[in-house]
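My structure is below; once you've seen it, I'll send some questions.
As you look at this complex, bear in mind that one protein chain is not there, while each of the others sits in place.
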Amino acid sequence: MADQAAPQTALLAGVPGRSRAWMIWLAATAALALVAPHLLASGFGISLLNRMAIAIVFALSFNMLLGQGGMLDFGHAVFFGLGGFATMHLLKLADAGIFLPVPLLPLAGALGGLVSAVPAGWVATRREGTSFAMVTLGIAELAVAFVVMLPQWFGGEEGVSGDRSAEPALFGFDFGAALQIYYVIAAWALLAAVLMWAITRTPLGRLTNAVRDNPLRVDFLGYDPARIRFLCFALAGLFAGVAGGMQALNDEIVTVSNIGSAASGAVLLMTYIGGVGTFWGPVLGAIVVTLLQMALGTLTDAWQLYSGLLFVFMVLWAPGGLSGIILSHAPLLRAGLGHRLLARYLAVVPAALLTLAGLIGLAEMAYRLQAVRSGGAPGRLFGFAVMPTDPVAWVAPTLLLLGGLLALRSLAPRARAAWQEAHTLLARGTPR
Amino acid sequence: MTENTALALEDLHKSFGATAIIRGVSLDIRAGSCHAIIGPNGAGKSTLFHLITGRLKLDRGRIRLAGHDITGLSPHRVFRHGLARSFQVTSLFPRLSVFENLRVAAMWQARCGHAYWRSVAGYPGLHGRVLDMLENLHLTPRRNVPAAALAYAEQRTLEIGLALIGGAHTILLDEPTAGMSRAETERAVALLRRLAGGRTLVLIEHDLSVVFDLADTISVLAEGQVIASGSPQTVRGDAAVRAAYLGTAAEDLA
Partner (left out) sequence: MEGLLLVLLNGLVYGLLLFMLSSGLTLIVGMMGVLNFAHASFYMLGAYFAYTISVGLGFWPALIIAPLLVGGLGALVERYGLRAVHRHGKLAELLFTVGLAFVIGEIVPLIWGRPAVPYRVPAVLDFPAFALGGINYQAYRLFMMGVSVAIFAGLYAALARTRLGLVIRAALTHPEMVGMLGHNVPRVFTLVFGAGCALAGLAGVIGGNVFTTSPGMAEALGAIVFAVVIMGGLGSIPGALLASLAIGFIQTASVTLDTPLGVLLGRLGMAVDPHGALAEITIARAAPAVPYLLLVLVLVVHPRGLMGARAD
């Protein structure tokens, strides 16, 4: 265990927050949030920022369960969506002339998330591990079925929509403009992130970590692990509801798809790719995945497949996610051991690119084949005109993939060995 | 049961299926004493601890802790009445630092409750209490290391620390020195002697030198029953004990 555990656990322990560094981080983030829309100065840029902010809060709330508490919630979007519906109904009341300040409406989302997470958590948190996950799956299906059953409240297929700018202006702001709603959403994102971070440093936050690691021992230290799981679950539901409320204000519509399994899957993907072992991992994941989605979503139909493959890759070879990769390399770089890795890492890059090119080639060919079959045009791939109905066209990507995989088989273990070696050196305290 | 009984077991019974593991155990454990429970493998010692701490449900019998009936309570409720335990198989929080392990164990005593609105650093006495325990366990230099990365003997020491820091007046230790070297065992015994401080210790132990070093009362458990109980001297001289258990280890005692 020792050689495996040393780098792994160092990574999981995270950085002990002894200094006041968090204040600097907070100030920097707030400043960045303030100027970001002016740097991007386009409708698309601001909508991207809004999506990121919503994703960050949602992913952080999900990680309160998965990363902090070891609870895999397959139905986390239920609280997100119900928070969204709650916000939307209040927004409609505001549209009808009742005075409700728009910037505060995500509070309704918080309440909606909390109120729905309490009964769900009451059932689910009696169990732990994989059984917990399965129960949340059942609850999620149940919630979707109920929402579909009650079109009077949830608008059926079309969902519920409202207009955030319809009410009388508040201090001259009507929140119809993209920039105005951006600042509302950014403020909520910052507030929610700070609160969730603060919760990790409270007794409940630490007990949640303890329950994740060893629920049995917690039971013998005066605390009921099920109760701790329940409280954590309710709070996570609350913050998911805030994210749902933010989304309701941004999109001005909430539908069944917001509570469905695809939305729950998306938050799992983001959080895991960012890394569940640190507080900031999900933030990174939300940013990266939202960017990828925007960039790839317009380029290719295969975006879903690629994100799925990326997820499987992470589970198999980088269970710490992006933040785990960063954390396991930062101390090496700081100790000046980077040069020991560079050559071996660079050797992997061409092999990885080959594999990737082969994989993408095959997937895109398959998509184009489907397009051709249904009467569409094959289009171009990597600048080449391709005819997917011709078997010869499949040879090149197949060869790329096989060649890349073969090269990876011999090169990847060497890179890994270099990494392990560097950590051994670091543990021994040998400089340079 | 008298005034200064810390833990009273009254006719405990437990079976798994058709196999009776605990068959009518009654014991009075005096407050402030160090009471060792010894016996051959499979005598039911660990099961007895599981029954006392609420991990397993009793079939029959009563358990009183300092006069309170704790029969049938779940482990965390038993703890709240003042009874802590350590485990034979080390049971820590592997990803938490040594400091955090101890702090979690001290939270109930520090009245942290389930608070999620107040920083854990702000509880009076909690921080100092953990630092003291770190010092006592000689783990101060290792305070920021995740428990999983500790050496075996350090993990065993932390295991004892988790049981001691919570402020319980009665502490059940399930083979605290299991797997330790001679030197490490001596250090652990010294640690227990130093930190016991008027508390009641109940000890399961295979290492008879530890037993005769620490315990002022010894009970012998064999086939789910207490076959002898008394001072180390009486137990050492008891013929039934020699026959049932100590036969091969008799020379250790002489």
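Of note:
In this document, chain identifiers A and B correspond to the written order of the chains, with residue numbering beginning at 1 in each.
One rule holds for everything that comes next: contacts are C-beta pairs under 8 Å (C-beta built on N, C-alpha and C of every residue); 3 or more make two chains touch, one makes a residue touch a chain.
Fair warning: this is a prediction, and the values are worked out from it, not measured in the lab.
Shown chains touched by the hidden one, complex as a whole: A.
Across A:P37, A:G70 or A:G205, the single residue that touches the chain missing here is A:G70. Per the touch definition above, the residue from A:F311, A:Y345 or A:W394 contacting the chain not shown is A:F311.
Across A:F175, A:Y272 or A:W419, the residue that sits in touch with the chain not pictured is A:Y272. Only one of the listed residues, A:A363, A:A396, A:A412 or A:A427, touches the absent chain: A:A363.
Within the entire complex, the positions of chain A that touch the omitted partner chain are 70, 72, 123, 126-127, 129-131, 133-135, 137-142, 145-146, 148-150, 152-153, 261, 265, 268, 272, 302, 304-305, 308-309, 311-312, 315-316, 319, 363, 366-367, 370, 373-374.
The rule we apply is simple: only the chains that are shown with their structure count from here on.
We define each chain's centre as the mean of its Cα atoms; on that basis chain A and chain B are separated by 44 Å. Remark: chain A residues 1, 5-6, 9-10, 12-13, 16, 198-199, 201-207, 209-210, 212-214, 216-224, 227-228, 231, 235 touch chain B in the complex.
Within the complex, the chain B residues that touch chain A are 53, 55, 74-76, 79-80, 84-85, 87, 91-97, 100, 103-105, 107-109, 112-121, 123, 144, 146, 148-149, 162, 166.
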